[in-house]
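Only one protein chain is missing from this complex, and each of the others stays in its spot.
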Amino acid sequence: MLRNWLIALVIAIIVIGAVAVAVIYRPAIDPLPAGQAPHFDTAMIAHGAELAAIGDCGSCHTASGGKPFAGGVAVPTPFGTIYSSNITPDEKTGIGRWSEAAFERAMQQGVARDGHLLYPAFPYDHFTHVTADDDKALYAFLMTRDPAESRTPANKLGFPFNVRAILAGWNLLFLHPGPIAEDSSQSAEWNRGRYLAEGLGHCAACHTPHNGFGAEDASQAYAGGSVIDGWYVYPIDDKSAAPVKWDAASLASYLKSGFAADHGAAAGPMAQVTAALGEASDADVTALATYVASKMQNASGKAPPAAAPSPPLTSGDSLAVPQLVKASADQGETIFATACSSCHTSGRPLPYGGVDFHLSTAISADSPQNAINMILFGLPAGATHGPIMPGFAGVLNHDQVVAVLGYLRKNFTGKPAWSDADKLVADTLSGATAVKTYSADGVERMPGAGDLRILP
Amino acid sequence: MSITLNVNGRDQAIEAEPDTPLLYVLRNDLELNAAKYGCGLGQCGACTVIVDGKAIFSCLTPVAVLEGKKIRTVESLGTVDKPGPMQQAFIENQAAQCGYCIAGMMMRAQALLEKNPKASDTEIRAALEPNLCRCGTHMRILKAVKRAGELMQQGQA
Partner (left out) sequence: MDDFADSNAISRRKLLGGAGALVVSFAIAPAMAQTPAPAATAPAAPAAPAADAGPTLPGALQQDPMLDSWIGITADGKVTVFTGKAELGQGVKTAIIQCAAEELELDPKSITLVTADTFRTPNEGYTAGSMSMQNSGTAVRNAAAQVRELLIGQAAKQLNVDPATLHAENGQIVGGNGQKLGYGAVVGNNILHVNAQPTSKLTPTKDFKVMGKPMPRVDIPGKVTGGQAYVQDMRLAGMLHARVVRPPSYKAVLADADTAGVGKLPGVVKVVRDGNYLAVIAQKEWQAIKAMRTLARSAKWTETPVFPEMAKLSDALKALPIEDGTVADSKTTATGVVKTYEAVFTRPYQMHGSIGPSCAVGQLKDGVTTVWTHTQGVYPDRDAIAQLLGVDKPKVHCIHTEGSGCYGHNGADDLAGDAALLAQQVPGKPVRVQHMREQEHSWEPYGPAMVTYFKGGIDANGKIAEWNYELWSNSHGERPGSAGQLISARYLSKPFPADVQKLKITPLGSGDRNADPGYTLPQKKVIWHFMKDDILRQSSMRALGAYCNVFSMESSMDELARLAGADQVEFRLKHLDDQRGRDVITLAAKNFGWTDWKPSPDRGRGFAYARYKNHACYLAIAVEVEVDKTTGRVRLVRANAGIDSGEIINPDGIKNQTEGGIIQSMSWTLFEGVTFDQTRITSVDWQSYPIARFADIPDSIDVAIVERPGAPFLGTGEGAQGPTSAAIGNAIRDCIGKRLTDLPLTRDKVMAALLA
């Protein structure tokens, strides 16, 4: 009897083992011969560049001060820190010997050339929806970048997360490979936008909350609410707190150029995203915007103005409303008068004028975190056209920041005061909430920059 | 409005509207020359001073928030007869052309070195990014800041 049980157990283990191996094991794909970089036509490379802009590969694969696409960026996750790999065509430390098939498999299944499973910090659960043709173009783009020798640091993951085999289980549960079916009730542009957003754009990777397995909670698609790199992720569904509702035009303007006249300028991780999208094709960005805006069509904001009013001519701060403050004014109002009003009430249009706070999502959102970040860290300068806002971290203490937040919330929105402002300000000032800041550097698409062409 | 500000180690009683930027109080009421008006917009750093150890733009800081905080300007770093390490380093390296931006540079560098006297060239460059120099004195400024760090460490040895 026992012998039969034992035999059954052994068979079960072998079968489970075989299935597991079949699920986990991926064969290596042969490397390309050394020293033989493949050739690609210019049009395909250019198309790949536009697609890479949608995917924003650089955000994760280019370290600050590092060579483009050479990896080494630390991606914090609830399970530990994962370092992005080198995707330059360097033959020793990059993907220089990956065939097109190997690249496509990585995008579609999250498997490296040599067969090891990739962590979904690389959002292959989105990239799996990218068509083979687009993968070809992306491959052409990446393989024609400058090779850079750079070894990826080892991931900092504790047991069992450092055992890649468990990813096979994750994939079984959360990877839905293959294309997304078209929705025939929607326009071609909307469908294109969905293809881009759900695929290369991987917007949901930030904008959808994750579950305990580190996978997106599909029931809360685009509901936002998490904090990434110290920035509060806004809902981009019908819970959007934007005082003026986003529509396709305003969202396209924001994504392409990093600001929208009735909303504000991109800060935090969106600064990087919009910087990348600045290099994508206008048609694709419009499609993305069409799709994402449709998710916010029932949000509570005011209807966007019918025609964009022609902005007042540039005036600089000379026309700032001089706040003649009385000695008894509350501290928030005083601080606002000196520190904020010269840019924020000048009437100068975005992106160079400070946003009119009546339009600001940061002030209207459920969490004051982004407003705190802006007040403390501002928008750092870079030698390119772009908004510069000084940070006030050295100037205002905890109570003063809370006072300004209170003044802004009360004076510019009809919403109840934030209950957590005290704690969030304290955590940000102490560094308990670590905030990553981005300069406008690399964003060469603000008004004026593209005007500097006078060649006949 | 009457307000007491602690500037360069001394309490000073000032009469100023509460929304007056610190820059004008320093220059006009206290007759301190170092912090300068460059833009009034937080874009150039010529007005940089130190408040409670952090480098800030005095052109955008209302005096009303500064009660009880320690404000320091270049004048606190030394005098012509007894220059402090930062000033000595700038004189040694002749790190000025028109000199208008230099006081702001020095205070931003001072704030950095007080926290990190061994700051690397990369760290110094990053710290000074908010400050503009139009004459192109950057190479000498970097050398001077590095040297100031050495002098400050020697002073503490």
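Each chain gets a letter, A and B, in the order it is written, and its residues are counted from 1.
One rule holds for everything that comes next: contacts are C-beta pairs under 8 Å (C-beta built on N, C-alpha and C of every residue); 3 or more make two chains touch, one makes a residue touch a chain.
Predicted model, so just to flag it, every value in this text is computed and none were measured.
Given that one chain is not shown, which residue among B:5, B:55, B:71 or B:101 touches it?
If we include the chain that is not displayed, B:101 is the one touching it.
Out of B:48, B:61 or B:137, which residue would touch the omitted chain in the full complex?
Looking across B:48, B:61 or B:137, the contact with the absent chain belongs to B:137.
In the complete complex, the non-displayed chain touches which residues of chain A?
46, 49, 58, 62, 67-69, 145-147, 279, 313-322, 324, 351-352, 381-388, 441-442, 444-456
Footprint of the hidden chain on chain B, which residues?
16-17, 20-21, 24, 27-28, 31-34, 36-41, 43-44, 46, 73-75, 77-80, 83, 87, 90-91, 94, 96-103, 106, 125-126, 128-129, 131-140, 142
FYI, only the chains that are shown with their structure count from here on.
What residues on chain A touch chain B, complex-wise?
Chain A residues touching chain B: 65, 317, 323, 325, 327, 329, 331, 334-335, 337-339, 342-343, 378, 380-382, 388-390, 392-397, 400, 439.
Which of the residues in chain B end up touching chain A in this complex?
Residues 1, 17-21, 40-43, 51-57, 60-62, 64-65, 69, 122, 129-130 of chain B touch chain A in their complex.
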